[in-house]
Structures are given as structure tokens and as C-alpha cells.
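All protein chains but one are shown in place.
Order of writing sets the labels: A and B. Residues in every chain begin at 1.
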Amino acid sequence: MSGQAPEPVAVLETPIHVDYSFTAGLAQSRFLKGLAEGRFLGQRCPRCKKVYVPPRGSCPTDGVPTTDEVELGNTGTVTTYCVVNVPFQGQAIEIPYICAQILLDGANLAFMGLIQEVPADQVRMGMRVEAVWVAPDELGPTMSSVKYFRPNGEPDADYETFAEYL
Amino acid sequence: MSSPPVAVVSFAQSPQVRREDHRNEVEMLMPVIEEVFSNIKVTKDDMGFVCSGSSDYLVGAPFSFVSALDAVGVWPPMRESHVEMDGAWALYEAWTMLLSGDVETALVYSFGRSSPGELAKILALQLDPYYLAPLWPDPPALAALQARALIDAGKADEEEFATVAARSRRDARANPFAQVSSDRTTAELMAEPYVVSPLRRHALPPITDGVAAIVLAAGDRATELCERPAWISGMDHRIETHALGARDLTVSESTGLAARGAGVDRDATVDVAELHAPFAHQELILREALALGPEVSVNPSGGALAANAVMVAGLIRIGEAAKRVMDGSARRALGHATSGPCLQQNLVCALSAERPSGGR
Partner (left out) sequence: MGERCAVIGVGQTKHAAKREDVSIAGLVREAAERALEDAELSWADIDAVVIGKAPDMFEGVMMPELYLAPALGAVGKPMVRVHTAGSVGGSTAIVAAHLVTSGLHRRVLTVAFEKQSDSDAMWALSVPQPFSAPLLAGAGGYFAPIIRAYMRRSGAPDHIGILVAVKDRKQALKNPYAHLHMEDISFETVRDSIMLWDPIRYLETCPSSDGAAAMVLADETAAAASPRPPAWVHGMAMRSEPTMFAGRDQVNPKAGRDCAADVYAQAGITDPRGEIDVAEVYVPFSWYEPMWLENLGFAPEGEGWKLTDSGATALDGGDIPWNCSGGVLSSNPIGASGMLRFLEVAMQVRGQAGEHQVDGVRRALGHAYGGGSQFFSMWVLGDDKP
């Protein structure tokens, strides 16, 4: 026995690999199938009449199923945004770039989207944008069917029209 | 200060199935929450507290309880909490809230899909991350160690395991929510090959997707909402050491302690006991720990051998026990939930048709 304490074991690696099969759900399946056709399909709450896209099957405030399907257009408004300057794992886009909350016309909830075809410092709250889809033969039941959003040239929306969606 | 007694006033569950292919968690929960409310003609706005139980690892996503909340619609904002445990412990948390007098009603729910991932592998991640998990022992293997210890101690034999399984699956035929039911004799089951010796297929629980919900109410609110509330006369839960080698696996000390804490003992026997015994031999251990005599109806629902949605099956035991009190078929009932390998942690909820004088 030597008088010296052994080097402590500080790190033990245990790789964990678990496969899951994921269930999108009824409402999200409808939405994803819409994406495969180049369409945004939302759902309206029968109680509060708000339109959710992507739909999740329930109205988050009323807790009831959202049953009526609503097709939304291709245009919307940037409600707020951030400029991403940080590289992180899994990132697919060259920095800096704009990540924005986009409120599709007719929807009552904004979702996160990428803004391209405009310099980062020219993006602003209220900017009008349109979805740019991948080529028809590349469309699939995935959010990747939307390449990004770009300015559509319309004048900016008034702050009041989207202030409650911030 | 004496707190008002608390009761289960409504219970609902989804069909317990091998694999829910189409609906996501929110879509599974919505009809069940709707039913647990409509049973007693209330809405979410009547609830003082919401508490849920579930596990991120089962879903395969962090914060999975967050989106599940959309099934309730917590708006305007509500008092709400979540345990990363079986829903039975969510019910316990809600009970302490009601006993504190802060609120007088609570919705408790849990969701568990065991089918999306590799369940046996996922549950191995519950083990000591340094010494046990890297070896990936799965629950059937650990349960088999326990069953072997039971046999070696001369306390039970394989035929008794099969008898438990045969009775459970037979009883499950009367349970419309059960996943597995059959009418097979002990002898037929004994002819099955081993999955992990000494456990044959019948001694193992099914893999189940399911959800469940309960409404609790305190004091007079309970009698307003429900003709025969299932009053909680006591509830307690205890945990044992994680080191299997340091436990006598043939007994369940924590169940015994929890039963005493909940006021269940030989002098206050129950008519019905719903025991969360995922493996057939565990029912024998639990019966002994709870000192249940032959007159007690055990697992009339079929128990966890008929459906075992992880994170939900314990809450369902309390719901099934409460149901027998609410429908008048039992005066006193007991619901039990377990967690961890080889019955490491156990909860006992004692239910009674008689309104206790105080809450605990």
C-alpha cells in the first residue's frame, strides 16, 4: 500500500441513446399536411373565436378542442424580433440573422420565423412579410417547407394593429 | 387549527391502450378533463388549484408538462403545480394545499405514454447513475430478482404469481378501460415460458398509454358536488433506500409505514384495495405489508396487470378505490401507488364513506 491517495475519478461517461416515435396529434397532423400542400391551416376556438396556427388541438385559454379549420394566407406582420449573433449547436444559418415573431393575417398568435432577403439592420417591428416556400417537389409535412419570410413591399403595419400580440 | 376533511368527488380516465397512435397528450387529456368536470357539473373556473404528474423522459422532451396544461386552459391564471412523479403524488400535493385551507377544490391529472420510447431502457435511467444505470438493468430483471428472493424465502411460489395474474385479468373483463383481460386458469398461465425467470409473461405488466383525472374538494364543498364523496381519512407515503442490496426485497417496509401514517391497520380494515403492483408477485408483498385479509377485494379493476400507464397507474388506483366508495359498493377503500425499482417508494390513500371530523 502506498501512502498516496489515488487520483480521484472525476468524470464517468455513460452515453445514453433512446429512440422515440413521436405522435404529432390530430390537429398538428392537419397543419403538417397543409404544409405539404404549401398552405397554412389553422384552427379556430369555438368559444373565444381566436385562430391558432400552428393549431395544437386545444384552445390554450378555454381548454376546449379547436374544431373549425381556417386556411390562412401567405402574408403577415413582424411583431417583434431579435438579431441572432451567436453560433450554437445545430444552427443551420449564417449569423447574423433575424428571428422574428410573425403574425399571419387572420391569425391570433404569432409564431417564430426566419427573415431573409433583407439586411438585418433594416428589419423592424411592423414590417410586412410573406412566406417563401421550397420548390413544389420539395414540399413535405414539415415546417421546413417554409424556407423563410421576406418583406413583401407593403407599408409597415401600425403599431396598434399588432400591439396586443407582443 | 383543524382543517376540513378532503374528498375525491370525481374520477375519469381514458381507455388504457397499448399505443395511442393519433392523439397527442393534450388531445388525450381534453376529453378526460371534460368528463371529470361534467360528472359533477363544474368547470375549470371552479378549481382552486391544478396539479399534475408526468415524466419528461417518457415523452422524450423537456418541460412536457407545460404544453399538457393547454388541455385545462389555465386562463385567467391559476394556482398550478407539477410533480415529476406518478399522479398519485400530485394528488398528495393537492391534498396538502386543501388541508392548508388555501383553496377548497383541486383538479389533479396525469398523463403517461409508455409506448413512444423504449420503456425498459428509459426506466433503467432511474437507477444510480454511477454504479447501476451504466449496466442498464431493466425493470423486469430487477422485479425478477425480487420474485426470486420471495421464492427463496419460502414466502410464495410461481403458482401464486399466476393466480394473481389470472384473477386480475379475469376481473379486468368488467373494466371497460382495461387494456388486457382474459379468462385463463392458473394452470394455463403456468404453461407460459419465462420472460425473466422466475417471471412468466403473465406476471409482467402491459405497456400502456393512458391519462386520468380526479377532482378533490374540501368540507361542505365536497358534499355539494357529490352525493357520496370518497373522504380521504388519511394519506401517507414513504421511500426506501435505492440500494437494492441493502433492502429485504421480500417485504415492503415503506408500504407498512405509509399505511400506519394513513391510519390503515388491522383494526380498520377496508372493503376494497386497489394496489399498484406492476408485477404479479408484488401484490403478495403489498398484501402482507397492508395486512389485508382474504375478505378484502383486491384490484377489482384488474390493477396494473390490466393496464400500467407509467405515471398514471397509481392515480388510477386511487380513482378506482374512490369510485367504489362513490358508487356505494364499499364503505372503506384503499388506493396505493408505487414508484422506483422493486417498490422503492409507496403511497397509501385511505378512503371512507364517512366524513372524518378533521382533515388528517
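The rule is short, and it goes like this: a residue touches a chain if its C-beta (ideal position, glycine included) is under 8 Å from a C-beta of that chain, and two chains touch if they have at least 3 such contacts.
As the structure is a computational prediction, the values presented were derived from the model and not from experiment.
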Taking the full complex into account, find the residue in B:9, B:40 or B:85 that is in contact with the omitted chain.
-> B:85
Decide which residue listed in B:74, B:120, B:145 or B:195 touches the omitted chain of the complex.
-> B:74
Pick from B:16, B:55 or B:146: which residue touches the chain that isn't shown?
-> B:55
Touch assignment to the omitted chain, from B:9, B:29, B:107 or B:122, lands on B:122
Touching the unshown chain, subunit A contributes residues 8, 10-11, 14, 16, 22, 24, 28, 32, 48, 50-52, 59-61, 79-86, 88-93, 96, 99-101, 108-109, 111-114, 125, 141-144, 159, 164-166
Where the unshown chain meets subunit B, residue by residue = 1, 3, 50, 55-57, 60-63, 65-67, 69-70, 73-85, 89, 92-93, 95-97, 99-102, 122-123, 125-130, 133, 236-243, 253-254, 257, 339-341, 344-345, 359-360
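Here is the rule we use: only the chains that are shown with their structure count from here on.
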How many angstrom between the C-alpha centroids of subunit B and subunit A?
-> 37
Residue ranges of subunit A in contact with subunit B within the complex = 12, 14, 16, 18-29, 56-65
In their complex, what parts of subunit B are in touch with subunit A?
-> 20-24, 26-27, 30, 33-34, 44, 59-60, 67, 69-75, 113, 115-118, 121-122, 125, 129-130, 133-134
